[in-house]
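With one protein chain held back, the other chains of the complex are shown just where they sit.
Chain naming follows the written order as A and B, and within any one chain the residues start at number 1.
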Amino acid sequence: MRRIACTFLVNGVTHELLVDTNALLSEVLQDDLGLMGVHVGCGTGDCGACTVLVDGLPMLSCSTLAVTVRGKEITTVEGLSNGAQLHPIQEAFVEHGALQCGYCTPGMLLASKRLLDVNPSPSREDVKGFLAGHLCRCTGYNKIIDAVVDAAERGE
Amino acid sequence: MLFRALKHFEFFEPKTVAEANELLFSYGSKASVLAGGLSLIHAMKKGDKKPEALVSLQKIESLNFLSGGKNRDLTIGALTTFRGIEKSGEVQKNYSVLYHTARCIGSVEVRRMGTIVGNLCEGTPASDMATVLIAMGAKMRVMRPGAERYVPLDSFCVGSRQTVLEEGEMVQEVVVPSLGDNCFASYENLARTKPDITKVSAGVLVKRENGICTDARIALGAVAPIIVRVKRAENVLKGERLTPGVIQEAARLASEDDLVRPISDIRSTAEYRKEMAGILVQRALTNVLSKMN
Partner (left out) sequence: MDEGLTVVGKRLVAVDAFAKVTGRAEYCTNLRLPQMLVGKVLRSPHAHARVVKVDGSKAEVLPGVRAIVTHKDVPRKVYTYNVMTYQLPEGEIQDMYLFDHKVRYIGDPVAAVAAVNEEVANEALRLIEVEYEALPAVFTVEEAVKSGVEKIHDFAEGNTPVPATPVFCYGDAEKGMKEADAVVGGTFSTSKQIQAGLEPACAIADFQNGRLTVWSQTQLPHMARKMLAHLFDLPESKVRVIQPFAGTGFGAGTDLCCEPYCCALAIKAGAPVKVLYSRSEDFSNRITREHICKIDMHVGVMLDGTPLALKAKYTGDAGAYMCKTASGCGVALASNITEYEFESMHQEIEAMYTNHLACGAMRGFGGMQSTFVREVVVDEACEKIGMDPVEFRMKYHRGVGGLGWFPGTEISSCGLDECLRVGAEKIKWQERKALPKDGVRKRGMGVACMGWLSGAQPMLLEHTNAILKFNEDGGCSLFVSPGNMGQGILGTLAQIAAEVLGIDYTDVNVIYGDTDLTAFDIGTHASRGVYCIGRAVQKAAQQARAQILDRASAILGAPVEQLVIKDKQVHVKNEPERTATFLQISQTCIYNYEKDCKQIVAHATLEPTEFAPPWQAGFAEVEVDTETGVVDVIKWITVHDIGKAINPIQVEGQLEGGTAQGIGFALFEDTVITHGKVLSDGFDKYRVPSTLDMPDHEALLVELGDPTGPFGAKSVGESGLFLQAPAIANAIYDAVGARIRDLPMTPERVLRALKEKVAV
């Protein structure tokens, strides 16, 4: 098979696409669905920028064949906010200055969302451990960790 | 379709190991196995691998398992990920060395996507998991159409990124002998940054009966084209009580072993690796000693 008819539930919307088997998830999300929040930093799984949630789990979209996640629910950073209402993690990132160039931000946000889903009150060490695969060249991480811890405190 | 990093290939999703074996057999060297996919896709992007067919194991439910217990061998299926190992209560309780080794990979995403068996099949001498599993006496269950064989992990690799797997073969699982009450294992590594690929490592296993070390296995990673066992160092432990003096001697023999022939590369120097092989063996054995007490 070189092309497969796939269904993806992306940010709550169903997409039916004929997907090249050699297409990466990042390429389909960027090229076919026009999602500008999917940022590829290295293409080799070493920076974490391209992370998206697949059935709620952070995965590296640059190293995933799109066809292997057909039928699954995919969340990109565009799917985090509810319309104009930012997700608490997004709010915390903005308020703490947890981003500068913003290129690593989508991956950071999505991984952080997963962390808070499973650990509603992470320690700073927990955050460091969970985000170890996400490189940021701008912030030195302090404000990112602050934001995640604070977002947890804002949660229910 | 502006950007496509990978070339075209035929894509297969067999539902059973037998089907996968058939596909691999018929495509021979033109096929690659896709499990977690991380290193395969990386290699394909670089052009190091150019498979005409990809055989995905992801639809073979039976490969995603982990079973075992304190006195029962631990069996890790081909789809079990590093994250799967790390999250397993069984592993945390009875194979904590594997829990810690799995976490040597810094990125949670990489641990979630990368499979243990896939990592072992990569055949790199810097594999943390392979180093500790060689020390633990693990063996690979290799399937081929209509047949299977077990290959001890310490003879699975024949060179850097070269394994004994023949065309059409695939690894279904890796079997780790149980540690029971008498075996103690430890793993030590050094890397440039915490999540970086290991520059030198040591995995050790010591069996103790009546206070005496009755068996020992010491594996060193990233000191040769393949992960090596240093048998003179192992032998010096056997029949002895584990003491700082014995540990010291084993560490010296490990570092001086003829099989320890490291190279200088981007991550370290040959000289440093050789010296650290001894230091890490010493630390791993000291750690074992403290676990015993």
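Operating definition for what follows: contacts are C-beta pairs under 8 Å (C-beta built on N, C-alpha and C of every residue); 3 or more make two chains touch, one makes a residue touch a chain.
Remember, it's a predicted structure, so these values are computed and weren't measured experimentally.
Although it is not drawn, the missing chain touches A, B when the whole complex is taken into account.
Among B:162, B:182 or B:269, only B:269 touches the chain left out of the display.
When the omitted chain is restored, the residue from A:7, A:119 or A:142 that touches it is A:142.
Within the entire complex, the positions of subunit B that touch the omitted partner chain are 1-5, 7, 45-46, 106, 190, 192-197, 265-266, 268-269, 271-272, 275-276, 279. By the touch criterion stated above, the residues of subunit A touching the omitted chain are 30, 34-44, 46-47, 49, 76-78, 80-81, 86, 90, 93-97, 99-106, 109, 127-129, 131-145.
Here, only the chains that are shown with their structure count from here on.
If each chain is reduced to the centroid of its CA atoms, subunit A and subunit B end up 29 Å from each other. Subunit B meets subunit A in the complex at residues 1-12, 34, 37-38, 41-42, 45, 54, 56, 58, 106-110, 112-113, 194-195. In the complex of the two chains, the subunit A residues touching subunit B come out as 1-2, 4, 20-24, 27, 30-32, 43-46, 48, 51, 57-60, 63-65, 67-68, 111, 129-134.
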